[in-house]
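This report refers to the structure that appears directly beneath it.
With one protein chain withheld, the remaining protein chains of the complex are depicted in position.
And now, subunit A:
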Amino acid sequence: MSYLLIEALSKRFGRFTALDRVDLSIERGEFVVFLGPSGCGKTTLLRAIAGLDRQDSGRIVQDGDDISQWPVAARDFGIVFQSYALFPNLSVADNIAYGLDNRRFDRSARARRVEELLQLVGLPGIQGKYPAQLSGGQQQRVALARALATAPGLLLLDEPLSALDALERVRLRGEIRALQDKLGVTTVMVTHDQEEALAVADRIVVMSHGRIEQVGTPREVYRAPATPFVADFIGRVNVLDGAVHERGRVQVGPHVLDCEQARDLSPGAAVRLYLRPEDITLLGVTDSAPNSFYAHVRKVEFLGAHVAVVMKPDRMEGVELTAQFSQNYLNGTELPPGAIVRVGVDRRHLRVIAGEG
């Protein structure tokens, strides 16, 4: 049985639908990330699980209890907010022990627990400091320690990293994931940063307009997006419109491309193909492998370890493709604008999204 079960959860704010009959099931010990653009309902869903924004209808079951109508204080979770919400007038130790004080911890047990938690988040010995004396990343860790102090069954993280600078963000997300692995606490994190979601999640819940677009492992949502929204929101994607030529072959402009996923589609049907920039390969100019065509280089964007190349495929009106090549892969090859290149596409990488077309 799943640890957290959400059934047909709906929530409206006035005329705005924040959650539209959302169903979701989360296993014990899982690290799940809610991902989506702002206003997609991810934070509302998290706050509904915490009981902070009560749903209009639907059910939430946690560890066998129907908690749908339980007040916040009755639910079993720890939470870290974007603002950390550390109590400014209390020392780090008092902040962390805030939830322990009413649980009859004696002084030495309390001190031991605080020390243990600070050890856990990698900040030993800062018990006496006040939040204002800490850096953003340190505050974030203290907030995490406070949320974990009471050993909750569920850890909720509401955009916990978005107030930090880029380097700190990358380091902390790794630490959070490591901590979660160590403690095994079921964790739900909300973020709008797809890279962050891909890096830490066991499963990603992609949301848009109050609905769940797809639930899957990072690999699944990236390699096999279930909807055009997911394909577009996670990573970059090229779109090619065409028509099924025969089983497993799609006509795009003058070219006929092999496409594994088009095998079950009937000839003549219009299809839209999705192609990741990194799935475009560079061939020798005279190479006439299947699924290859000529293209003119329009623009080259230098991205450090990669280059993004915007190109116009031969004889395809109004179509532009963006390819991404690592510097390693190019190995010094120059791609000046105007150059003609031959590019290929693996037939497994041309994706058709079910239900479209």
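In this section, contacts are C-beta pairs under 8 Å (C-beta built on N, C-alpha and C of every residue); 3 or more make two chains touch, one makes a residue touch a chain; residues count from 1.
Criterion: contacts and distances are computed from a predicted model.
The listed choices are "Putative 2-aminoethylphosphonate ABC transporter permease subunit", "Acetolactate synthase 2 small subunit", "Protein GlxC" or "Thiosulfate oxidation carrier protein SoxY"; the UniProt protein name belonging to the chain that is not shown reads "Putative 2-aminoethylphosphonate ABC transporter permease subunit".
Counting the whole complex, the residues of subunit A in touch with the unshown chain are 50-52, 65, 70-79, 81, 83, 85, 87-90, 98-99, 101-102, 130-133, 135, 146-147, 149-150, 152.
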